[in-house]
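Take a look at the structure below.
The complex appears here minus one protein chain, its other protein chains still in place.
What follows is chain A.
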Amino acid sequence: MAELVLTAKGLSRRFGGLFANKDVSLDLHRGVLHAVLGPNGAGKSTLINLLSGDLPPTNGQILYRDQDISGWSPDKRSRAGIGRSYQRTNIFPAFTAFENCRLAAQSRAPRALRILSKAQGYADLAEAADRALEQAGLAERRDMVASTLSHGEQRQLEIAMVLATRPSVLLLDEPLAGMGSEESQAMVALLQKLSPDHAILLVEHDMDAVFAVADVITVMVAGQVLESGPPEQIRASIAVQEAYLGGGESDNE
């Protein structure tokens, strides 16, 4: 069995009277790509926000390598190795692609007190940044200002920044959203390459991509887990078909 890295136990998040997440449990293992599917409003982004610490849970527990991290701040979780990307591009628009990633890498090697040194002078950070850009397919855009990149490239940069922090868990919120087909294929290839050494949670609408890369799929509806299992099981599940095709919710593909 693969190494268990991150566990959600009975996570709930209530906004007023509405449960955005209700009693959600799932396990993330190293080397296992775990995809979360569900119609809009199913609570997928809320789940990522709970795991990354952007939102505190109303109930439930989050364990990271057997430690209860439910009360940890987002920056502490990030430093522990839980990296996340955002559905809406969340970068430093005025910096170059390289500086976006260099700064991300700097978060792993805080040198805040070395105020006499040059931030740009650390070879290890520059290397980490360049490797991340290379992995995300942005090496050629290294010195371009992030806001001048195309939408798809900004999505790639979003991933590159997470990679530059060298996380052991990747929480990816719709990394393919708004990407062209070529960029999507490259991203799928990247996910496959990253999968063996990382525990990945992938929230994605692109069914083809999900079924191509996922080892485990969890389907959420109305904040709750409907079904969880290997892709074949999900594909065959009658409950999932009903949730997607019936009940007024259209297929999001």
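Just so we're on the same page, a contact is a pair of C-beta atoms (placed from the backbone, for glycine too) under 8 Å apart; a residue touches a chain by one contact, two chains touch by 3 or more; residues count from 1.
Criterion: contacts and distances are computed from a predicted model.
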Ask   = Which of the following names does UniProt give to the chain that is not shown: "Alpha-D-ribose 1-methylphosphonate 5-phosphate C-P lyase", "Amidohydrolase-related domain-containing protein", "Cytochrome bc1 complex cytochrome b subunit" or "Branched-chain amino acid ABC transporter permease"?
value = "Branched-chain amino acid ABC transporter permease"
Note = Touch with the missing chain holds, among A:165, A:195 or A:218, for A:165
Request  = May I ask which residue of A:35, A:91, A:138 or A:243 touches the chain that does not appear here?
outcome  = A:91
Task = Out of A:9, A:65 or A:108, point to the residue that touches the absent chain in the complete complex.
result = A:108
Request  = Since one chain isn't shown, list which residues of chain A touch it in the complete complex.
outcome  = 52, 54, 73-76, 78-79, 84, 86, 90-95, 99, 102-104, 106-108, 110-120, 122, 161, 165
